[in-house]
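The other protein chains are all here in position, but one chain of the complex has been omitted.
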Amino acid sequence: MTDQTQTGAMPRPRRAWPRIRPARGLGFTLLALLALCAVAGPDLVGQDPAKQSLLDARQPPSAANLLGTDHLGRDMAARLLSGAQLSLSLAVLSVLTAGLPGTLLGIAAAWYGGWTDRLLTSFADAVLALPGLLLVLMLAAISPGSWWALYAGISLTLWVEYFRYTRQRARIVIAEPAVEASRLLGLTPALIIRRHLVPEIGPGLLTIAAFGAATAVTAVAALGFVSVGVRPPTAEWGVMMTELLPYWREAPFLILQPVACLVITVLALHLSVGGMRRP
Amino acid sequence: MTTARPFLTILAQRALQAFIVAFIVGIVSFAMMQALPGDAAYRIAAGRYGYDMMDAAAAEAVRVELGLDRHWIVQLFDWLGALAQFDLGRSLVYGSPVIDEISVQLGYSLLLAAGAVIASLLIAVPVGIAAGLKPGGLVDRVTLAISIFVRAIPAFALGVVLVLAFAVQLKLFPVAGFRGPEHLVLPSLTLGLGLAAVSNRVVRDAVADAMAAEWQLFARTKGLSARLSVLRHVLRNASLPVVTYVGVQMAYLIEGVVIVETVFAWPGIGHALVHAIFARDVAMVQGTALTLGLIYVALNLVIDLACRGIDPRTRSA
Amino acid sequence: MTVSDTPSSDTPSIAVDALSVFFGATRLLGPVSFRVAAGETLVIMGETGAGKSLAAQAILGILPKGLRAEGSITINGRRVDTLGPAERSALWGREIATLPQEPWRALDPLMRAGPQVIEAHRYVAGLPPEGARKACARDFETLGLQGAERRLPAALSGGMAQRVAFAAATAGQAPILLADEPTKGLDAERHARVVGLLAQVPEDGGALLVITHEVAVARALGGDIIVLRDGRVIEEGQTRHVLAKPQAPYTRDLLAADPEAWPKSENPTDGAIVLTAKDLAVTRGERVLIEGFDLSLRAGERVAVTGPSGIGKTTLLDTLAGLIAPAQGSVQRAAGLGRHAVQKLYQDPPAAFPPHVSLERSLRDIARLHDVAWDRVTEYLTALNLYPDMLKRRPDAVSGGELQRISVARALTVRPAVLLADEPTSRLDPITQRQTLELLSEITKDQGIAIVLVTHHAAIAENWAHQSITLRAPA
Partner (left out) sequence: MIRRLCAAIFFSALFLPLPSLAEEKSRVTIASPWEVSSFDTAVSGFAIQALEIMENLVDADETGALQPGLATSWSASDDGLTWTFQLRDGVTFHDGTAFDPAAAAQSLTRSWQKPGVLAKAPVTGVSAKGDAVVFTLERPFAALPAILAHATTIIQAPSALDADGQPSALIGTGPFKVERFTPPQSIDLLRNDSYWGAAPKIPAASYLAAGRAETRALLAESGDADMVFTLDPSGFARLENVDSVKTLAVPIPRVVTLKVNAAHRFFSDPRARQALSLAINRDGIATAITRFPEAAAGQLFPPALSGWHSPSLPRLGYDVEAAKGLLAELGWTAGDDGILVKDGERFSILLRTFPDRPELPLMAAALQDQWREIGVELQVSVASYSEIPAGHQDGTLHVALYARNYALTPDPIGTVLQDFGPGGGDWGAMGWENTEVADALTAISATGDQALRSKNIAKVARILHDELPVIPIVWYQHTVAVASGLQGVVIDPLQRSYGLSKVSWSE
């Protein structure tokens, strides 16, 4: 057998991020739990996330309200669960709709090179130069309070990152003799992408995606902060962060809850992705 | 891998990019502003007079004053024609020249952005190096967890917590405003922490890669101490991806700037852009977007030049 | 080579007693014992992957994580295997110098050649800045590197990079030089220069420890030799004796595998012409590398192409493969040959496979795309002395020799008419090299496949090919 000692002076330490098997299992368990929460929604606690009880606002956790009540006396647990549906689907959707075209265009730029590459790269540069916020705010303004406008805007600003990363890495991979060999041997482009590119750039993309999921949710919070949000009484983690900010001194446990949910989600994503790299 | 580009080529490429960006930004922002629903005259009147004073009569007055009835093509060509003479026009809401508005606010925003980048580097570089020198070690794992946590906290929450700690409790820095350099610290730190949460991982990866490189091992076996090897070889090699990434981060900085400007009552361009969009101040939006786009291009030029400084391969060969 | 605490002449510079390296409970190397005194040379020779490099790593104290060394190592009279990492690294450059395997990768890509040597003089030898610069200039002159001080590693040839690395490694005046595969991938001329450089070390009173798989290197350096196989010592003694009268069968095989000793190939078959190149020119940028290249390749024919590094052999091969449009002239395939009729074999076999996919997956993909039954593929594998079980592994988990044979099987799967092989055995030890090339010639003969072999080894070109073309730079 060839050990690495022959091909290189020393085996490289794993380029991956801290990688521990049990941690990965924990990641998947957490993700499964989050998915369960999102699917089951507020039914899990049997409370209506929109039902108010104004005189019982900002109550600390109790038997009736497991996580307390918000500023309008709504059950926090029910709202967080209801928010999980929107937040997680926003995270997944925006990652998908930004990641897929971004990755495919990145591969196209690296594959064809020349003018295609220059055109796509200039386009991506121009998109980056256009303040992303402008794009999101305008889309949100086209349809105020609409969930889809927010999501589309966020997704539109995120794709460039996937594009840049994929293009940069794919260029290196495509230039390798292994890809040349595969082309000579008659592998179809689709197969070359699957066998050569996906394993090589996949982990990096997943890391971007994990960060991107967090970005999507905090972007909603940031938009809420500049008064662009979804229609009440929608519960979403980012929206809740903005809504609960005014009560951060008297009831800090309120705003901490959606933040904690997001931390858990991102942590779970990172753990289950295992290797984590950024471009 | 790296292609050598002469200095002038870089300048020419960036100039061309600047031109394209100017054109695209102008057209896109104009088109989107036109596409927005609702009557622009009402929005502008609202932006001008506030809700106590704004009504349909004010909106009609605005419509007549600004000629909003004209066909959009006429309005676009007006703007492009003025732009060709380096005139960004007057703010529809404030009536003052856009260039004046931007020049005041841009200065503050750039100060804030620079403070944020410096703060993020001051945090990310040492932390990233510490984590990257021992990938998988305790420092690495702890900083990863902290990075994730900071990344998941919205900037405004981070901002108020920092204010509470450093301004109210410790009384080290002022809460908000922009009188002196001490006012810059907390907003910079708020933004910088958010940036550092990601960029410390980039530094860490770059350092880990450099530490695993054969040339690093050879630098050691030829007799350099660990410290010298890091200082003379690892840092320089690791700084390349980091500098490139900082360039990318700049593009995302503007979002954070808006929030931080609002929390810290900092007069900045992000804040102005948001207001201009809400108030349908097309001239301000176009002018601001254009300025930000050009700054992005200029920053890329700086990054290019920095990479040239670090990487001699791009100069000779 | 005067160090203040110079050991007495009977103290060996380096002494290794019962050194073993383990991965868990598996012994990868050893037990090995040897000693090298000042002015002496020791060559450790063996097949690829025999654990030779582990010895060097164990001596330096840079074994990869998970590996563990036993036995004692004494350097200049001081036991070092019991020392902590910091103390061991303090020996580097000062007591023991190391020549890297791949000099290009061992030089900082962002630092010019001069400063990389100067810093060794300055920080390791402790010279003042001006003195370090002068010492570097002296080194560059002695090594024939004048004018290379301002060049970046990427602008150095392999031979030059090795000499720069030599200057940097020896700047600290360490009395011991450890060289791990110092001639890997060098052409004949550069090969000779590096060996000459190494031979100088014992003459100057240093102790030299060289790890190599090349018989020619051992022969040129003399001294003592240890032959390793599967991590165990097969034979040891004076190099001269061992090479002249090898006792162990394995050593004999190793010597017999030297291309110089190969029998001359028989006459070519008279097959049909499959590929014609006419008046071909190869360029790199503006520079013309090869001009007026003509070739008529017949089925079953073996053609070797030799020439100095940088002459454009690889580019020529790519042009023949149709991967690059010819700058001038034409390449024509015989009528009826399909798109996949020309295949390539690569110098570095692990780099020619998708690294994250099992070998079986890669091969099955190709079989499926070309409608070849899997049984046929296993037939090829068997013919190449491979067993299908190893296909479960990934490319980095099989040896270079095996992988190169798998890549032959992979190429055969698409039923090519022409195989273009770019130094396919230069990274393999002599026995594996011989086996691989012999199998290649058998199979191509059977299948009537023409083969163009690029090599820097004149003996291989001479003995293995039917026809040998030597490229020379245009005037």
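The first chain written gets the first letter, and so on, giving A, B and C; residue counts start at 1 in each chain.
The rule we apply is simple: a residue touches a chain if its C-beta (ideal position, glycine included) is under 8 Å from a C-beta of that chain, and two chains touch if they have at least 3 such contacts.
Fair warning: this is a prediction, and the values are worked out from it, not measured in the lab.
A.B. asks: Just list which of the chains on display the missing one touches.
C.D. replies: Among the chains that are shown, those touched by the missing chain are A, B.
A.B. asks: Considering the whole complex, which of B:L121, B:I153 or B:L292 touches the chain not shown?
C.D. replies: B:L121
A.B. asks: Considering the complete complex, identify which of B:F30, B:W79 or B:F178 is in touch with the unshown chain.
C.D. replies: B:F178
A.B. asks: Residues on subunit A that touch the omitted chain in the whole complex?
C.D. replies: Residues 50-52, 54-55, 57, 71-73, 144-145, 227, 229, 231-233, 245-250 of subunit A touch the chain that is not shown.
A.B. asks: On subunit B, what residues meet the omitted chain?
C.D. replies: 38-39, 42-43, 45-46, 48-59, 61-62, 93-96, 101, 104, 115, 118-119, 121-122, 125, 156, 160, 163-164, 167-168, 171, 174-185, 262-267, 271-272, 275, 278
The working rule: only the chains that are shown with their structure count from here on.
A.B. asks: Going by the touch criterion stated earlier, list every chain that contacts subunit A and also contacts subunit C.
C.D. replies: Common contact partners of subunit A and subunit C, which must touch each of the two, are B.
A.B. asks: Please identify the chain with the largest separation between its CA centroid and the CA centroid of subunit B.
C.D. replies: Computed centres place C farthest from subunit B.
A.B. asks: Top contact pair of chains, counted by C-beta pairs?
C.D. replies: By number of C-beta pairs in contact, the leading chain pair is A-B.
A.B. asks: Pick the chain whose C-alpha centre of mass, unweighted, sits closest to the average of all protein C-alpha coordinates shown.
C.D. replies: Looking at where each chain's C-alpha mean falls, the closest to the middle is A.
A.B. asks: Could you please state the distance in Å, as a whole number, between where the Cα atoms of subunit A are centred and where those of subunit C are centred?
C.D. replies: The computed centroid separation for subunit A versus subunit C comes out at 46 Å.
A.B. asks: Find the geometric centre of each of subunit B and subunit C from their Cα atoms only, then give the gap between the two centres in Å, rounded to an integer.
C.D. replies: Result: the chain centres lie 49 Å from each other.
A.B. asks: Multi-chain contacts only, two chains or more: what residues does subunit C have there?
C.D. replies: If we look for residues of subunit C contacting two or more partner chains, we find 62, 100, 102, 105-106.
A.B. asks: Using the touch rule from the top of the page, what residues of subunit A touch 2 or more other chains?
C.D. replies: Subunit A, residues with two or more chain partners: 8-10, 13.
A.B. asks: Sort out for me which residues of subunit C touch subunit B in the complex.
C.D. replies: Listed in rising order, the residues are 60, 62, 89, 92-94, 97-98, 100, 102, 105-112, 119-120, 123-124, 152, 154-155, 165, 168-169, 171-172, 174.
A.B. asks: List the residues on subunit C that touch subunit A in their complex, please.
C.D. replies: Going through subunit C, the ones touching subunit A are 28, 48-49, 51, 53-54, 57, 62, 64-65, 100-102, 105-106, 180, 321, 323, 339-340, 342-344, 346, 348, 350-357, 361-362, 365-366, 369-370, 396-400, 403, 407, 410-411, 413-414.
A.B. asks: For subunit B, which residues are in contact with subunit A within the complex?
C.D. replies: 1, 17, 20-21, 24-25, 28-29, 32-33, 35-37, 135-136, 140-141, 144-145, 148-149, 151-157, 160, 164, 198, 201-202, 205, 208-209, 211-212, 214, 217-218, 241, 245, 248, 251-252, 254-256, 258-259, 262, 270, 273-274, 277-278, 285, 288-289, 292-294, 296-297, 300
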